[in-house]
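Here the complex is missing a single protein chain, while all its other protein chains stay put.
To keep things simple, chains are lettered A, B and C as they appear, and every chain counts its residues starting from 1.
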Amino acid sequence: MIRAGIVGGTGYTGVELLRLLATHPEVELAAITSRAEAGTRVDSLFPNLRGHYDLVFTPPDASAFAGCDVVFFATPHNVAMQMVPELLDAGIRVIDLSADFRLRDAGVWSEWYGEPHACPELLAEAVYGLPEFNRAAIAGARLLACPGCYPTAVQLGFMPLLAAGVVDTGSLIANAASGVSGAGRQARIENLVSETSDNFKAYGVSGHRHLPEIEQGLSDIAGQPVQLTFVPHLVPMIRGIHATLYARLTGDVDLQALFEAHYADEPFVDVLPAGEFPQTRSVRGANVCRLAVTRPRQRDMVVVTAVEDNLVKGASGQAIQAMNIMFGMDEATGLRGVPLLP
Amino acid sequence: MIRAGIVGGTGYTGVELLRLLATHPEVELAAITSRAEAGTRVDSLFPNLRGHYDLVFTPPDASAFAGCDVVFFATPHNVAMQMVPELLDAGIRVIDLSADFRLRDAGVWSEWYGEPHACPELLAEAVYGLPEFNRAAIAGARLLACPGCYPTAVQLGFMPLLAAGVVDTGSLIANAASGVSGAGRQARIENLVSETSDNFKAYGVSGHRHLPEIEQGLSDIAGQPVQLTFVPHLVPMIRGIHATLYARLTGDVDLQALFEAHYADEPFVDVLPAGEFPQTRSVRGANVCRLAVTRPRQRDMVVVTAVEDNLVKGASGQAIQAMNIMFGMDEATGLRGVPLLP
Amino acid sequence: MIRAGIVGGTGYTGVELLRLLATHPEVELAAITSRAEAGTRVDSLFPNLRGHYDLVFTPPDASAFAGCDVVFFATPHNVAMQMVPELLDAGIRVIDLSADFRLRDAGVWSEWYGEPHACPELLAEAVYGLPEFNRAAIAGARLLACPGCYPTAVQLGFMPLLAAGVVDTGSLIANAASGVSGAGRQARIENLVSETSDNFKAYGVSGHRHLPEIEQGLSDIAGQPVQLTFVPHLVPMIRGIHATLYARLTGDVDLQALFEAHYADEPFVDVLPAGEFPQTRSVRGANVCRLAVTRPRQRDMVVVTAVEDNLVKGASGQAIQAMNIMFGMDEATGLRGVPLLP
Partner (left out) sequence: MIRAGIVGGTGYTGVELLRLLATHPEVELAAITSRAEAGTRVDSLFPNLRGHYDLVFTPPDASAFAGCDVVFFATPHNVAMQMVPELLDAGIRVIDLSADFRLRDAGVWSEWYGEPHACPELLAEAVYGLPEFNRAAIAGARLLACPGCYPTAVQLGFMPLLAAGVVDTGSLIANAASGVSGAGRQARIENLVSETSDNFKAYGVSGHRHLPEIEQGLSDIAGQPVQLTFVPHLVPMIRGIHATLYARLTGDVDLQALFEAHYADEPFVDVLPAGEFPQTRSVRGANVCRLAVTRPRQRDMVVVTAVEDNLVKGASGQAIQAMNIMFGMDEATGLRGVPLLP
């Protein structure tokens, strides 16, 4: 039995970790911390958990995790990097769902997050937790940086094309759309029902913090620098990310066969049959990314559409998938739930 | 291992049965039938099931269920009553999610459904499948009539009051609201997004088909005739039923204690602490009914609010709960999933 | 041309006043104030107003309204009562959309709002602005208290029954449901899309601030004390209120004829034909309340369903209707827009 802890479990990645771990057969949740909610029962804040947990939030303090094998950070950026060194020193492995360890270059991190990085010396050791690209490194990681929600969908969608070298890497476009849970559980006017329901908009067009992460990841996959135009949009729904990816083909290739072969052995990537396209609800609540690839009117532009649940394969589910790998378990342990439809 | 079959699995109670049975450790799905979709793969119609089923819909024919221990009907009314006698004769137990066997009086059934009942001789044998009232009878049932979605919430909400005899049984009011999945997976203009989203309305005010079922059930509970005003409403959401119940108190009673005691041993009824009120999302995807009871301003009117997922505790989950009882398993087998929130 | 001012136009009743006044042929908007947004262009905060206003928010100061004929308060409670005396002294008429002057009893006001009333001496003069009950008094009002959104729908629904004296006044029930804009444009977690979309819940069951206002109004209509059980609910939609009203009939009456006669001359109350029921979308954006009355199964319970747009007939539209009356204009001036459907 693995003893796990969670820092900052009051947001949506936190409650989703709790939901998934509640039925994970090999994990026991030892502690969960929150500065704001210390003393509150977990199931009082999140009524869906009634009957599943007796835990109470405790103050965020590394000592809360004594005896833990692994600690998850379900926090905004700039929290994990303050506590991680102490946990690692205590022999506890860390899975960080925030952005603190996703970029290898501390300067780039500072540029996008507007402050210096607190432990740049750990950036080289941190393992980027995308199992479909990095499985071996994940197995041995002490410090795991979970990919962001957009980056997961965009990288999985472009990966077969870049790995095969069949598209122009200088003009990639990712037009993505996310449900509102991606904005987190924070009281902001722009995320009220009255502001966001029955509405659709682009945001972060000039530059979204996920852009450098995605370009870093795509460049790793391609083995050469990649340039991406990334435009995220906000959809009036709770969960789900949909990425529509455009790339210029540089050679002739059987795209369907390429994608099916690339992901043939992946438990959590599902390439749809030719002619079908994914929808976000088909993955609601489950740790899967569904993909379709097509070439409209046989022109030289390839279009990939990819969906995931931003809170599962885009966050907490993927974190547990990585944990399973890190601790030598079957990668799918605790992640076999069926998407909720309708 | 129980071998199960499903008749008519193309609606929402059908896909929900499939979702829940996919992870039920003691059930193997042997056959699923549909006239309209015969030949179609189940996971082609419902993409959330990809990777979980290899089944193909077959034509509706009792022979499809040879060797089955139990058959579920996830059909509109007037289907089960045509096939049930043949299945019972073959020694197969039947769990009917439709309305065919819910009313004991064939005349009342005909009045509300506009046609004669096809096998009135089975009405006396059919067991009404509300475990919280009828657990012992369910265990021995050959033919089980699953309660409707509204009737489940309304009966569970009024049950402690009626069982204790502390309210006027002649003036009960059930003001209920349902998500749109309750209207089924049928192509009707009134259930389009453009007609129903950003909208709220009452319907069936003059008389809804669930009314005689609820009055029959409440009368059974009370041990005397009960009169109910029942007004259902349509909410622009997918899943969930919320019932707001009003009754005139005829005596003084500690309502919170009454409800907690009544449901103390029930695995799937959750009485909230005093001062908290349930919301439908807190049970999304799970087989639970959450309740609150209150007495506004200490006047003589008691208000009960109850929520359930209409497709789970209001339909397919409750059907599986009944199956577990019928086959002597732990009642919660396969039903321990955590509600999806957000 | 009437010169009007608005205090606090940054909420939803404020932007709705702006939308409606933009096309009112007899009103010129002279000033709009906001402490938080002073200096901001109105159309920068509310992009729907681009091309319709050149105004900038100014600090809240009575001097901003010099030369105005009327000032609207579109503020939370406890703002108007601080500024109203000074405006009245300056000969400016006031239309208050907040709760400050709705209750005639300062003690009751204090009990529900948790602080003393700042100018109790004005409560007797303030006119309750429900045109369908109070038209003559409105015409001469210096200080007008606009009814709340729930109180408007509930009073219009019960009014014909109470005026005719055909129901028991001691056991009225108002089961109401509101879109989320009723909660205002405030950053609160509970009104986020991820918290409220695909969800339904009751709130304020123990006692909502609109209860004393409704009971006061219904008692005025009935000419005797009235007791109401009031349970509001939150619907995942932006606009709209739906009230489902229950009353015990004390005599026989042709309900349809009663309602049609009562509202025959009202420009903004629409009694539906027998057998039809109103839906909130049928009044979206328009100053109308639609009603239906029915007697389910000819029992002694009458059910009235009423809808309005909470921001129009429930707030800003009704305020303009009252202004039209106060200034001797055709009551429907500027209020003839057609509801937006779908």
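Here are some notes:
As a working rule, contacts are C-beta pairs under 8 Å (C-beta built on N, C-alpha and C of every residue); 3 or more make two chains touch, one makes a residue touch a chain.
As the structure is a computational prediction, the values presented were derived from the model and not from experiment.
Interface note: of C:T58, C:N134, C:T196 or C:S282, the residue touching the hidden chain in the full complex is C:S282. Here one chain is not drawn; of C:I238, C:L258 or C:A306, the residue touching it is C:I238. The hidden chain makes contact, of the residues A:S171, A:Q186, A:Q224 or A:T250, with A:S171.
Note that of B:D43, B:D198 or B:E215, the residue touching the chain absent from this view is B:D198. From the set A:G67, A:G107, A:G207 or A:G223, the residue in touch with the chain omitted from the display is A:G207, counting the whole complex. Along subunit A, the points of touch with the absent chain fall at residues 171, 173, 175, 177, 179, 194-195, 197-203, 205-207, 227, 229-231, 233, 235-240, 242, 244, 246, 248, 275, 277-281, 284, 292, 294, 296-297, 299, 301, 303, 305, 307, 342.
Where subunit C meets the missing chain, the touching residues are 12, 15, 19, 22-23, 46-52, 181, 185, 197-198, 238-239, 270, 272, 276, 278-279, 281-286, 288, 290, 336-342.
On the side of subunit B, the interface with the absent chain consists of residues 12, 179-181, 185-189, 191-198, 236-238, using the contact rule stated above.
Note that only the chains that are shown with their structure count from here on.
Once CA atoms are averaged chain by chain and compared with the all-protein CA average, the nearest chain turns out to be B. Measuring from the averaged C-alpha position of subunit B to that of subunit C gives a distance of 39 Å. Put simply, the C-alpha centre of subunit A and that of subunit C have 45 angstrom between them.
Multi-chain contact residues of subunit B, defined as those touching 2 or more other chains: 197-198, 238-239, 278-279, 281, 284, 342.
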